[in-house]
Structure formats: structure tokens, C-alpha cells
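Omission of a single protein chain aside, the complex is shown with its protein chains in their original locations.
A, B and C label the chains in the order they appear, each numbered from 1.
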């Protein structure tokens, strides 16, 4: 009975294929057709441009506080490209590219972040959950969906996302453990953008990588360059294939960087340096991928301009659509706060609805009266 | 940028010194004096006999449902022997041996498991928390106590305990992570007795060991034979010294077995085999340690009989003391449920106390009246 | 069908529901081979297999969070929390998600699930094993909360809960599990969620209760009938959210007096809400303040003193007498 090391049959790899200078490791390059590559590019760009436009809108007071996604396009797109429509996608809140690819409309974003529940109503046929604000809680839904697939003997898979900060929540632990115990077909993708608001990852944890947490669950884990859409694609491909073939869950840590403040309400100058930001800015995923596409002659300046123009038009159309929608009674009427809580509205809730309806009517009447009389004392 | 393994600088050892046949690995044997060894033995035996007596009392209706500790004495005693009075001890609920060694009285057990809060009132000067029923929640208190020691720059340490089942709770994850991030001087000791009530450890998790969870927190981890008090002692000694010298927390997995049902309300026949139980019964910690002490000539039959007699007397004295105590107004009066909730009782709570007082009085009056009149209709 | 107790009735409903709808799955700690620490899941594993009767790791948020995922996927999960005193660990999953998905997605995604848990005191259990905090759920918009009081309504309400399109908290008064037996019909039946039951029709005073306390209330009413010649009306709420205001109000309008009884803490408990609704809809009919016989605003004491904490027939009788004499 001597003291002896226990062999732990787990290895954590680091994967990078297309580096920050768009240098390519051709031995690892995935085989993707021109159409596939352009699709990926298009949704990454759409997410970026949508993000930028929402920032403008926010500055103009036409959008609420929201978390920007810029810089996270490769993690989202590289992973989601591996799954089918009838697989499930359980985002946190920075996976704009993947969501758009899955079938969300720009309208969903514009509405959601502007204070309309309707933004969280996915189009029919999309097997996605909406964004999830309470950190890490969505990971258990993903695990449960995966468990349900096993119960129903369906060969689907689930992709789910969380941040470096989210990894500290108890729910993250429970989700990884449930998925592992029940061998649920779930791929857990950590967008390690190195900050949880102001808290840097080295204050979030002392372990060297998030990927090594996989060892704690007897689950395959890998770390990859999260600004490299090809690396994310390949890492996820392995994990998705394993999951689909009954091999259970995996953990992918994708190292990236938040190019923007945490949300439009945040000031990152307080907690991170310009130099650091600059360094990571040069590593951002979109430019690198664009260079790769140019190098491969998959994309030309003209084609790129065409895509930009198309996206611009798409964004403008969505903005207009939202402007119309939010004027409709369905979207604008405060009474709709009561209408979707239960399948059938209970009597006591109907009474509260009536109470508010009466109040709004009398208020409108008062408004009309005061408009004609010119006085305007009462609130909101 | 090829794909390459990430070196993970962690090794998990397995440690065993005194095996189930009381064979000794002398190269690993800790240096403990005769007195020390006998002290350890004494408290292990006291815990075992106390446990057995409580079972009898429970069968006689003189004790509530309680979790037995038999089989867990080595984990508790081997670890706790490494810390001082002014260190902190944060048990789960099977660490009877360690608690008694720390200064709890048998009365604490007899009262606590028989439905008296007074059982959770530690003697003065004991830096222990009481047993903790909500699984894993105590681990965060231990982490917080350790953080406080760092804040106050005190060179104390904390030992805390949890089960294999407890390792699945979010709180366990959060506690390990907080302790790691803040390098709190906390030794986390998992009593892996292979079951959480009926759930075997292989349904609790898929990882091969609980010790490897340490890797997830960048923390030293070790697995040891939890029925071997010497192995537990040595594993904990390392961890305690590291903690005391600023080296932060450690995770120890001590593999043991619940010799009894989960609690007196449980029937393990439903979920584990006689053969398994038999096998592990032969590995139990107390007999093995006793053999070791005999082999070392630290213990003789006469001395052992003396200790048994002493323990028997101690248990009987405690039972008598409890019988007296529970007749006193301090222990027996239901009104004391109001008296320790806040430093000062708020008026509305005082009103509720008065309400109950009045009720109890009228009830007593009615009882007296009905006793004399012979009729007895009303409840409880 | 034979006379059965509440534990058996709940077990029967689980068997029936799992037989008729293969989307129904049961998950929780020790629900499989152990058949539940109160044997409520007896026979399920043997009959429906590991795929649908799932022993989970020891993690309440995990149980409820994955149940939410299963419900979103299209199953009808029934999550068992071993004791209600541990469901605080998963409250955030219920509040943030189970209660909100339909509303959040404007009806696009729903969470038809049941969370079952034994609650309440009176069985000489350990600390944290006797809690009664149903008011927290009643205060949580988007949940329904059902509390049966006897074998027959337990079975029927569990079916209703499982068939409901929204998340239902189904709290089982564990003191009643094996307290008494009742005839349940051969055919499975449901009871409308949100509807109270008039256990006794009367005219002098309304006693409003639910769960385990209902037994004490019933006993009290019988004493009042026998000893005082008083005719109490006894309302068993059965659903505490949404509350059946109409039945409460109609009764109080008739009797003019009321006592509310429950074992959870008093402040912001169900009694407060019942009184508020009486105030709103029947104030002018009141001849006396509505009394509350409830748990006190302390944790329920360890078991040696729990009977003094819990509502009992004596306390209710006295409260009724005081209310009648007011």
C-alpha cells in the first residue's frame, strides 16, 4: 500500500488553426465549401453590423441597455454551424451570429433589447431558447433537453453557451454533472472572454484553464482559440459527432475577448488597459476570417461590398418592421402583460387586468381632457 | 498552431498505510506517541459506542431519526487530530468522533437528535459549527471562515466535511472555487461512503474519483483509504500544514463505507447487497486500528476493557444528564421557541409568544379540569 | 376501489399518469430503486424503467432545471424534491424560468411540469424537514400551487397538475400520508385547479384551511358542532394559487366571521392574503376580525416542540369561540 499517483485518463488539448495574422495550419483546416464559408462569414458580419447599429440606436434612446456581441462571432458561428435545425441551441446572450444563422430575426434582437417580450418569441420551427439573463441557469435547461433526447431516443444534440464568469455558478457545476451522469448529448461551450463585467478570469478561478474542469466530470474537454472560427468549428464538430453517437457531453473553452464594454451601461476603462484592449483588438475574429476568405479566393472586394449592402438593407428593413410592429396594439398595449402568463387567465388575475384596463381608460380620458384644458399635472 | 496537449500541473495520489488486514506500510507510518494513538482510539470508540447506544434509544422511542456514524470514525478522527482548539471544525453530520474530540458532549448528540435545539449549542470555547442538515451548504461557511482568517491575518485553519452525494450540489462547487480563489486555509474532506441514501456514487458522478475534482480548482487533491485512520491522518497533516503556511485549500477524498442504514428510517436492503456490505464490513476502521495498536503494544486487552468501561459510564452519565436537563423549564417549555430568534424579541413576535403562552395556560387548566372530571376530548 | 391512504393515492396517480402518457417522467433523489424516502414512487422503476424513473445526483437546482429543459422539449416531467425545506435550492430555477417561459416567449414555449415535495410538520423529523413555505410560491406569479388534504383529492389534483399546461407546485402534507384512508373511485379523475372545496356547509363561521391543517380544522369544527352547537362552514382551499376568492367571499358574506388556519409562518402567509381578499370583497359583512391560527414567525422548532407550533383543534376552537363572541 504505498502512496501512488492515480492515472487520470484525460487530456486537454489546445487547438488553433487560423492565427491572428490569418496564417493557416493547413493540416488542421476543415473542409468547408465556398457556400458554407460564405454563409458563416455572412452571419458573423450580420451579427457585427447588427451589434453596431443597436449601439447607435441605444445612444439615440431607441434601445435599452444591452450586452454587445462584437468579438464573439467566431465562437458562436464556428460552433453552431455543426448542428441542424432540429438540434437545439441554448444561448447565453452574446451568440448573435449563431442565433441569426439558426433563424432568429433581427427583429427579435431589436425588440428584446428594447423592452418588448415579443423579442423572445422565436419564429416557429426554431429549436432555440431565447437569451438567458440569470447567469448559468440556462445550462441546466440544455442538460434537461439532452436528457429528454435520450429518454425519447432521438439522435439530436444540444449546443449551449456560457461565460467565464458563469463557470463559477453552482448551476454550471450541476449542469455539467447531470449531463455527464446521464450522458446527455450536450456540448457546453464556454466563451471565455476573460472578464465577467470587471472581474478578470484570474480572480474568477485559480485553475489554469476552464477546459480542465472537464476532468472533474469525466468528460472530454478542449481549449481553442475563440477568435478562430475554424478552430471552434473543428472542436465543436468532434464534440457534436461524439454526442450524436452516444458519446455524451463535452466541454469546449473558447478563448476570446469582449471588444466592447460589458453592456452599454459599462465603462471598461475602469478595469482594463488600452494596451490590453489594443492587443486583443488585433486578434478579433472577423478580420482574420475575411483575410482567410480573400486568401482562399472565396471572397472578393466586390462580393464583400455586396454582402455589406445586403446586410445594411436587411438591418434597415428590420428597423422599419419593428417601428411598425411596436405601434400595433398587440405590442403596445400594456394589458398584454396579463395575457401570456398562464394558458388560461385565472379569475383573480383577470380582475387585476380589468383594474388596470379601467385605470388606463380613465387616464386616457384625463389626458384628453387635460389636453383640451391645457393643464397636465398627473404622473407618467 | 498545431493541436497540442496542455500540461496540467496536478497529480492525484492514492494513499493507504494500514490496510484492511492491519498490514502496515512502515515507510509511511506517521510518528504518533502512545498517548496520541490512544486518544484517537478512545474517541473513535466513544463515537462508535455512542452511535450504537443512540440506535437502541431510537428503537425505544427515546431518540428521533438520526444518521449513524459507524464506519466513518477514521475519516473524522484521522483528520481532526491535526488541528488545534482555535482552528475551526465544520462538520456535516457523521463526524461524531471528531466532534467529541473537539469538545462536544455526548449530551449534544442525545439532545440534538432527540429534537432539542439545545443539542446544537456547543460548549464555550469550541470553534465548531453544529451539524448541518442542508447538504453541502456548510462548505461555504467553512470557506467564509477561512477567508475571514486571511482577512484577519490569523494563522488558523478550517476542516470541513461533506459526502459523496454532497459533491453534486452547486454549493460544493462554489465553496471549492471561493476557497481556491482566495487561498483560504480550508481542508475539504469528502467522506465518500459510496452512497447518498440509495444512490451509488457511480450514479452521482461519472468521474473516476472525487479527488480529481481538485484539478478543476487548481487545488491539491488526494484520495486515501478512509477506513485507515493513519492514511487520513497523514493526508490531512500535509493539507493542514500547507493551509497554515499560506498554501491555500486542499481536497481530500476518503473512501469509506456506511456500515449502517442511511438513517434509522432507511432500509439499505433495497439498494445494496449483503455481499457488498459484508466485504466492506471487514474493512471497517475501528477493528483495524485496534489490531494495529495491539501489534504496537500500545493497547492491551486490559486497557481496552478499561476504556470500554469508561466509555460505557460516560454514555450512561450523559443519558442521565439529558434526562434531567430535558425536564427543566429551559429545555421543556415550548415558549422558548421564541427566545433565541433575534437578539431582542420584536413586539409582534412577543405578541405571538403571549398568544401561545395564553393558549398553553388554558390548555393546562383544561387538562387539570378534565383530569378531575375524567373526560379528555381535545387534541395533542 | 379499495380504501387507500394519501401516500398510496399519490402513488396510484403516478402509475396512472405514466401509463396513459409516455411523456410523463419522474426524477429526483432516491425516487428509483429506493422508491422515494416516503415510498411515494413505489413500483415505478420496476414498471417504467430507468429511462422514465430517474435517480438524479443530489442537486435540487439540477433536478428542477433539467425538468424545465425536459418540459421545454415536450416531456411532462414530475420533479420530486425530497423535502420542501430543500426546494429553496431550486427556487431561482422556478422563479426565473418555470414561471416565466410562457410569458417571456408570448406563448411560444411552455413549461408543463410538476414539482412535488412533502411539506409540513408533525412527523418528528429533523431540522429542515418540517417546513411549510407555500406562501413563497403563492407569491410567485406564473406558478400554480396545489395542496391536497386527503387521498381522493390528492390523486385527482395530481392528475390535474400533470395535465396542466403550466408549472404546478404540488405540496404534499406529509403528516397526512398515512393518517387515514378514503375510498377513491375506480376511474381516474381530475379536480379543477383553482377551486376550493366546501367540506362542511354551515352558517355561523367560516373556517378556511388546507393541507395538514385541514384535519385540525375539521376536528375543531366537529367540537364546535358538538360542544357549542355552532354550525361552521369549512373551506378546503386545495389550490392556494390562484386562490378561489369567490368561495371564500361567498362563505364569509354568509357567516360574517372567519378563521384562517395554516402551519406556515404568519407574516405574509396565506392567511394574510385570505384576509386581504375578505377585506376587499366582504368587509361590510364582517362581524369580527378574521383570526389567524398559523405557524408563528419562527422556524418550526425541533420536533420536541413542534406540536406547540402547529395549529391544532384546541387553538382553532378557541379562535372560533373568540370570533363568535366578539
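In this text, a residue touches a chain if its C-beta (ideal position, glycine included) is under 8 Å from a C-beta of that chain, and two chains touch if they have at least 3 such contacts.
All values reported here derive from a predicted model rather than from experimental measurement.
Colleague: From the list B:30, B:134, B:287 or B:334, pick the residue that touches the absent chain.
Modeller: B:134
Colleague: Pick out which of C:149, C:213, C:241 or C:318 touches the chain that's been left out of the picture.
Modeller: With C:149, C:213, C:241 or C:318 as choices, the missing chain is touched by C:241.
Colleague: Out of C:8, C:76 or C:100, point to the residue that touches the absent chain in the complete complex.
Modeller: Here the residue in touch with the unshown chain is C:100.
Colleague: Which of these, C:135, C:224, C:310 or C:324, touches the one chain of the complex that we don't see?
Modeller: Result: among the candidates, C:135 touches the missing chain.
Colleague: Could you please point out the chain B residues that touch the chain left off the display?
Modeller: Touch with the absent chain occurs at residues 88, 117-118, 120-122, 124, 129-130, 133-134, 137, 139-152, 170-171, 174-175, 177-178, 181-182, 340-343, 346-349.
Colleague: Would you write out the residues of chain C that touch the absent chain, in ascending order?
Modeller: 85-86, 88-89, 91-92, 95-96, 99-100, 103-104, 127-128, 133, 135-136, 138-142, 241, 243, 264-265, 267-273, 275-276, 278-281, 283, 286, 288-292, 296-299
Colleague: Take the complete complex as the reference. Which residues in chain A touch the chain that isn't displayed?
Modeller: These residues touch the chain not displayed: 64-66, 112-117, 133-135, 165-166, 168-170, 196-199, 203-205, 265-266, 270-271, 326, 332, 334, 336-338, 341, 348-349, 352-353, 356, 359-360, 362-363, 366, 377-380.
Just so it is clear, only the chains that are shown with their structure count from here on.
Colleague: Averaging only over C-alpha atoms, locate the centres of chain A and chain C and give their separation in whole Å.
Modeller: Result: the chain centres lie 39 Å from each other.
Colleague: If you average the Cα atoms of chain A and of chain B to get two centres, how far apart are those centres in Å?
Modeller: For chain A versus chain B, the centre distance works out to 44 Å.
Colleague: Centroid of chain B to centroid of chain C, CA atoms only: how many Å?
Modeller: Each chain reduced to its C-alpha mean, chain B and chain C end up 34 Å apart.
Colleague: Out of chain A, which residues touch more than one other chain, so two or more?
Modeller: 170-171, 174, 177, 181
Colleague: What are the residues of chain C that contact at least two other chains?
Modeller: 57, 59, 61-62
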